[in-house]
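With one protein chain held back, the other chains of the complex are shown just where they sit.
Showing subunit A:
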Amino acid sequence: MSSRERSSRERILGRVRRALADVPREEAPYERAVERDYLREHGTRTVAETVELLAENLADYRAVVHRCDEDGLPSVIAGLLRERGAASVAVPPGLEEAWLADTDVTRVPDRAEDTAAALDRVDSVVTACAVAVAETGTIVLDGSPDQGRRRITLVPDHHICVVRVPEQVVASVPQALERLDPLRPSTWISGPSATSDIELDRVEGVHGPRTLEVVLVDGAAASR
């Protein structure tokens, strides 16, 4: 910070303090200033119903939803890559080996030294996720080893995201935030890339992956 900027810092803070001269010193602290009368989740559902709602809301925003069990996952992923005609797939460093056991599509490891242009030539990407939100149909990535760098789920046009159900599914946004570490970079994804910029109507497919496939895999916890 230059000395000029330092003086701007003091100037702005001084202006703020003068502007707030009317605010009493003993005003309620943050904990008491905000009443949180809103709901932690909307409605009551069984675990299975919450997973069902996730599937519905994902599909409502044009994500393609698949369901299988742990044993069937490798063949589902292989099938999706085959249908897509993918020649290459980006793979985060911590992705479970078994998930790609049934496919011989060229694997492109997620490496810091590769350029974005190189990634642009990769057809698909397979990742896990950190948490999924049923009420909004959202999957959240937090850069963990099984999800990789943020760019690998951005530049390729086809994203396959595996959600372990029910343990990775929460009902609501408040519950999702509780599970996330704010110090990790997070990406919340609700359907494929879209825009409302032409006549305020939603159209899918701009800069992010235009095809988002979400595989809800059952019983992942039991088999581990």
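One rule holds in what follows: contacts are C-beta pairs under 8 Å (C-beta built on N, C-alpha and C of every residue); 3 or more make two chains touch, one makes a residue touch a chain; residues count from 1.
The criterion applied here is as follows: contacts and distances are computed from a predicted model.
**Q** For the chain omitted from this view, which of "L-lactate dehydrogenase complex protein LldF", "ABC transporter ATP-binding protein", "Xylose transport system permease protein XylH" or "Nitrate reductase subunit beta" is its UniProt protein name?
**A** The chain we cannot see is, by its UniProt record, "L-lactate dehydrogenase complex protein LldF".
**Q** For subunit A, which residues reach the chain that was dropped from this view?
**A** 1, 5, 8-9, 11-20, 22-23, 27, 30, 33-39, 42, 57, 61, 112, 115-117, 120, 133, 135-138, 143, 149-151, 154-155, 173-174, 177-178, 182-209
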